[in-house]
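Just one protein chain is left out here, and the rest sit where they should.
Our next item is chain A:
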Amino acid sequence: MDVPHVEGRPVPAVSGRAVLEVSPLSGRSGIRARGEISAVTRPSWEEALSRLARQHTGVSYLELADVAFVDVAGVTALAVTAMGLGEGRVVVEHPPPQLPRVLEMFWPHLSQIEVTP
């Protein structure tokens, strides 16, 4: 389908079924995600967050520049994961616009998540 996309956001590689690829960051503790975070890809997103929480010490990074969309449940999974961390925080880099919007709406003062646009 020929669809104008929101400026600056990547268009997912597959036009039909949603995909989410997750890989570890090199040189830093955390993960890079690519694709979209929605009902279809939620299991792999939640699994990636569990892995991140298990390996977390101090500061973990989530690189989301190649994520085109995240839904409310995807942001919720992140917020709940961050709230469950014993110490430190998660730095979310270059998230899609829905992520800060949903955080502001439901968790406006969550100290365990730092968003860098």
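In the analysis below, a residue touches a chain if its C-beta (ideal position, glycine included) is under 8 Å from a C-beta of that chain, and two chains touch if they have at least 3 such contacts; residues count from 1.
Here is the rule we go by: contacts and distances are computed from a predicted model.
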Subject >> Name under which UniProt lists the unshown chain, selected from "Anti-sigma regulatory factor", "Peptide/nickel transport system permease protein", "Dissimilatory-type sulfite reductase subunit alpha" or "Transglutaminase-like putative cysteine protease" >> reply: "Anti-sigma regulatory factor"
**OP:** Based on the whole complex, identify which of A:Ala33, A:Ala48 or A:Val102 touches the chain you can't see.
**Re:** A:Val102
**OP:** Can you list, in ascending order, the chain A residues touching the missing chain?
**Re:** 1, 3-6, 12, 15-18, 36, 38-40, 69, 71-73, 76-77, 80, 83, 97-98, 101-102, 105-107
